[in-house]
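Below are the structure tokens for one structure; questions will follow.
Only one protein chain is missing; all other protein chains are in place.
The first chain written gets the first letter, and so on, giving A and B; residue counts start at 1 in each chain.
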Amino acid sequence: MTIVPQLIVNSLFAGSVYALMAMSFTLIFGATKFFNFVHGSFTVIGGYAVFYLVERLAWPIYIAIILSIIVAGGVGFILDKTVNLPLRKKKSTNTVKLVASLGLFIVIQAFVAILFTSQFQTLSNTIEQKIYQIGSAVFTQTQAVMFVSAIVVFFGIMLLLKFTLFGKAVNALSDDEEVAKIVGINTDKIISYVFFIGAAISGWVGILVAYDTGIEPTMGLGALLKGIIAAVVGGMGSVPGAFLGAFLLGFAENFGIWKINGEWKDAIAFGLLIIFLLFRPQGIIKK
Amino acid sequence: MPAYLIHLAILFSIYAILALSLNLIFGYTGLMSLAHAAFFGIGAYTVAILTTRYNFNFLSATLAGIIAAIILAALIGFVLSKFKGDYYTLGSLGFNFIIFATMLNLQNLTNGPLGIPGIPRPNFFGLDSSIDFNFLLLSTCCLLLVYLICRFIVNSSFGRALKAIREDEQALEIFGYNVRNFKFLVFVISAGLAAIAGSLFACFITYIDPTTFGSNESVFLWSIIILGGLANLRGSLLGALFLILLPEALRFVGFPENVAAQMRQLVYGLLLVILMMYRPQGLMGEYKL
Partner (left out) sequence: MNNTTKWIVGVVIAALVVWGLVAANKNKNQRNPAQKTVMGDTYKVGVMLPLTGDAASYGEPARNIYQLAVDEINAAGGVNSKKLELIVEDSKCNGKDGANAAQKLISVNKVQVIIGGFCSSESLAATPIAEANKVALFSPGSSSPKLTGVSHFFFRNYPSDASQGAVLADVAYNKKSWKKVAMMQEQTDYALGINSAFSAKFKSLGGTLVNEEFATSATDFRSQLTKLKSQNPDALFLDTQTPASAARVLKQIQDLKWKPHLIVSDILPPDTATVELYKDLLEGALGAEVGTDATNPKFSHLQEAYKSKFNVDLPFATYGQTEYDAVYMVKAAIMAVGYDGQKIADWSRTVKDWEGATGKITIGADGDPLSRHSPVMIQNGKMVPFAE
């Protein structure tokens, strides 16, 4: 039974990554109300940006990380203004926006693959990774950063939404876009800022993954889908829900493969999604 | 006819069948399913396993593939029918993943990543289709058959009901139509047709492995029907023609091979974005997304 503490630790760290993706995804969903597949691309952009800066240009780590986060957020901001905004103005259906986001995702993935090849790249060998131990469970420094950042981001977003004017505007927007406009909120501007924040968080995930295991151009879809599953399970549009759903997913996967063979891990994740969609589609926390 | 063109024509007919069958559920009925590649794969794998291991002939293997796809579509369609809108798409993507994982992991049945080689070219009406030109005749006949089936469905009262479901499901329910049954039926039919494409694909390339049937393929099929135009059968043919010839055109432009593969993806993605922004009905669509 000494395997259990390690599995718990593994679950917590997998959950942290999913939580970051899920929270950012659900935040954007709350504001824009459609499934935005391009969200996965920001992970790829963040990861490759930091890879490029650190590995190819030999910039110092902290500057590279901050710049990469800004780049990811920036691309999100720009994409919102150039693609989503016109579609919103045309009152396009959610389907159109979803398909467009899918197209953007493919374009970015292909673009990155052309620039950096499809080979796996890693930054995990560029820093000294301390290993910590609690009881019989072991984890690395990068994993600890993942967990801490998930908690920090959670509280950050909650505080932002509850106590700042911006946050209240986002809440109003999520509740009803028309009313928010009537009340005088510049919804388009708010949406682009939400995009920036969400994309930046997604980019941060890419950076974490680059240091923990490694990156490849196709990683965006996997990260995004886990984030979406977590968000749906937790309750779309609810940030605490996304947080909980992510850890539920992390535990389900890592404890699931205790008994089932590891290659079915993704199938377990999707199985969880379908079960929730069938029996509790509003998720754990109803928004 | 140059061998190369025959090769492309065969691929066109296979993807045209996939596009037509997907258009039935996506364009006409409004069911945005990303699971289509899975049914393509079920057809292919059933035929591959039955012809290489149990010496089935082409016709009976294809029929078995269609039945397998129909059974699976019945199960999946039933579960999916509980989902609405974007959740439907998400759920269908999930099913595509699960079937893909099954193809990869059940190695005793499917050989997993090693794939199944040596799938025989069929003999039909005395013609040996290991000659590509003869295979082209076979695939064109299948395409014609599928096109006629789709046209029949679309022009019938069943087809009209489907379009009505796409436009306003609730209104139709009020009128007493059993919407669930209609959606279920068309989903199952479309899966069966996709299995025909799978059978042709397996016998043509003579080798299959799971990578052809992942979510990338489902998205590619979406681009074909969205480009060609939803709810328009000729549009699907046009879309398939365009997207099959595109990589060849890219190679013609002279990109090195590995960049060309990514460029192809880039162009698909760009096409989707541009279409959505400026012409969501595609080239010939009667239905704006």
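Throughout what follows, contacts are C-beta pairs under 8 Å (C-beta built on N, C-alpha and C of every residue); 3 or more make two chains touch, one makes a residue touch a chain.
Remember, predicted model here, so these are calculated numbers, not experimental data.
J.: For the full complex, can you list every visible chain touched by the one that's not shown?
T.: A, B
J.: Please pick, from A:A14, A:V83, A:V153 or A:L248, the residue that touches the omitted chain in the full complex.
T.: Looking across A:A14, A:V83, A:V153 or A:L248, the contact with the absent chain belongs to A:A14.
J.: Decide which residue listed in B:T62, B:T212 or B:S236 touches the omitted chain of the complex.
T.: Selected residue, touching the omitted chain: B:T212.
J.: Which of these, A:T140, A:N171 or A:Q282, touches the one chain of the complex that we don't see?
T.: A:T140
J.: Across the whole complex, list the residues on subunit B that are touched by the chain not included here.
T.: For subunit B, the residues touching the absent chain are 2-5, 8, 104-105, 107, 112-115, 117-119, 130, 132, 205-209, 211-212, 238, 241-242, 245, 248-249, 251-252, 256-258, 261, 283-284.
J.: Which positions on subunit A touch the chain that was left off?
T.: Interface residues of subunit A facing the absent chain: 2-3, 6-7, 10-11, 13-14, 119-120, 122, 124-125, 129, 131, 133, 138-140, 209, 213-214, 216, 218-219, 222, 253-254, 257-258, 261-263, 265.
One rule holds for everything that comes next: only the chains that are shown with their structure count from here on.
J.: Just curious, how far off is subunit B from subunit A if you go by their C-alpha centres, in Å?
T.: Whole-Å distance between the two chain centres: 31.
J.: Give every residue of subunit A touching subunit B within the complex, in rising order.
T.: Residue positions touching the partner: 34-35, 83, 86-87, 92-100, 102-111, 113-114, 117-118, 221, 225, 228, 232, 261, 263-264, 266-267, 270-271, 273-274, 277-278, 281.
J.: Could you please specify the touching residues of subunit B with respect to subunit A in the complex?
T.: Spelled out, the residues of subunit B in touch with subunit A are 32, 79, 82-83, 85-87, 89-91, 93-95, 97-98, 101-102, 104-105, 215, 219, 222-223, 226, 258-259, 262-263, 265-266, 268-273, 275-277, 280, 289.
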